[in-house]
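The structure under discussion is supplied below as structure tokens; questions concerning it will follow.
Only one protein chain is missing; all other protein chains are in place.
This part shows subunit A:
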């Protein structure tokens, strides 16, 4: 059982490293092999996740500005998601940690996330592509 678990994790890590290498070397914008967003193909509108693959490519090449320009939500969500994984992996959290967990990942926080995703979804379809650079 234990060796099976280690085996599973080893395969997962090898897969993630391979994907990271592919995404670091190839820019999804210059290659046809990366899947396109079905929502964008069907409606012509961007979904909240559009640009994530390009953003990952730029992040893996340490070009944070270009990554932000492709999908600012993805870049901002990375530290939050990492914190979420840490909180989720705590088996017996202390009272203090539980309080922080409720503050950061509780119901109110989730409602804020839904609002941010919706606003981003609408906003990115009614503004220009490189709008973030105008603000910066």
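What we mean here is this: contacts are C-beta pairs under 8 Å (C-beta built on N, C-alpha and C of every residue); 3 or more make two chains touch, one makes a residue touch a chain; residues count from 1.
Just so we're on the same page, contacts and distances are computed from a predicted model.
Between the names "Phosphate transport system permease protein PstA", "Ring-1,2-phenylacetyl-CoA epoxidase subunit PaaD", "Interferon-induced transmembrane protein" or "Xanthine dehydrogenase family protein subunit M", the one given in UniProt for the chain missing from this structure view is "Interferon-induced transmembrane protein". Of the listed residues A:21, A:65 or A:98, the one in contact with the hidden chain in the full complex is A:98. Although one chain is not shown, part of subunit A still touches it, namely residues 32-33, 35-40, 47-50, 52, 71, 73-74, 77, 81, 84-85, 88, 90, 93, 95, 98, 101-102, 105-107, 110-111, 113-114, 117.
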